[in-house]
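Pasting in a structure now, in structure tokens, and then I'll have a few things to ask.
Note that one protein chain of the assembly has been removed; the remaining protein chains are unaltered in position.
For chain A:
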Amino acid sequence: MNEIRVQSEPFDPNVEVDLLRNHSPSIGGVVSFIGQMRDFNDDDMVLAMTLEHYPGMTEKALAAIVDEANARWELMGVRVVHRVGRMLPKDPIVLVAVASSHRGEAFQACEFIIDYLKTRAPFWKREESVEGARWVDARESDDHAEARWKG
């Protein structure tokens, strides 16, 4: 059971994880990653953030990443929820939750999905600080994280 959503409304990661967890009695473990808005970046205070995306392509890109994870590991369900629009510190931005019979597969698949999402899904963050708004630059460390899964 895979579920992929991109939405401007806030979501509750715990509700999402429970929905996945309760899906089947054969699930032995769920690994989840919650990315949330933090109030700083490079030593500057960040007050709010707006996420832009490419409607249509975003959903396709996420579906391709989840398909790839399902091809690589024996999984019993994946839930990916990503917010767009304006959000405040502590707001969940993204949830990646992966269910499997055994923990090893779930741990790996969860990390794989968030690493790929960071470099392949068309989202862009714009931060608001007291000095004004600025687009967030991509990090080289994200490319390294993605590269680990190749070959």
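One rule holds in what follows: a contact is a pair of C-beta atoms (placed from the backbone, for glycine too) under 8 Å apart; a residue touches a chain by one contact, two chains touch by 3 or more; residues count from 1.
Assume contacts and distances are computed from a predicted model.
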Pick, from "NADH-quinone oxidoreductase subunit N", "Sulfate adenylyltransferase subunit 2", "Multicomponent Na+:H+ antiporter subunit A" or "Molybdopterin synthase sulfur carrier subunit", the protein name that UniProt gives for the chain of this complex that is not shown. "Molybdopterin synthase sulfur carrier subunit"
Candidate in contact with the missing chain, chosen from A:30, A:51, A:87 or A:106: A:51
Which residue among A:4, A:48 or A:136 touches the omitted chain? A:136
Absent chain, residues of chain A that touch it: 35, 51-54, 56-57, 60-61, 82, 93-94, 114, 117-126, 135-138
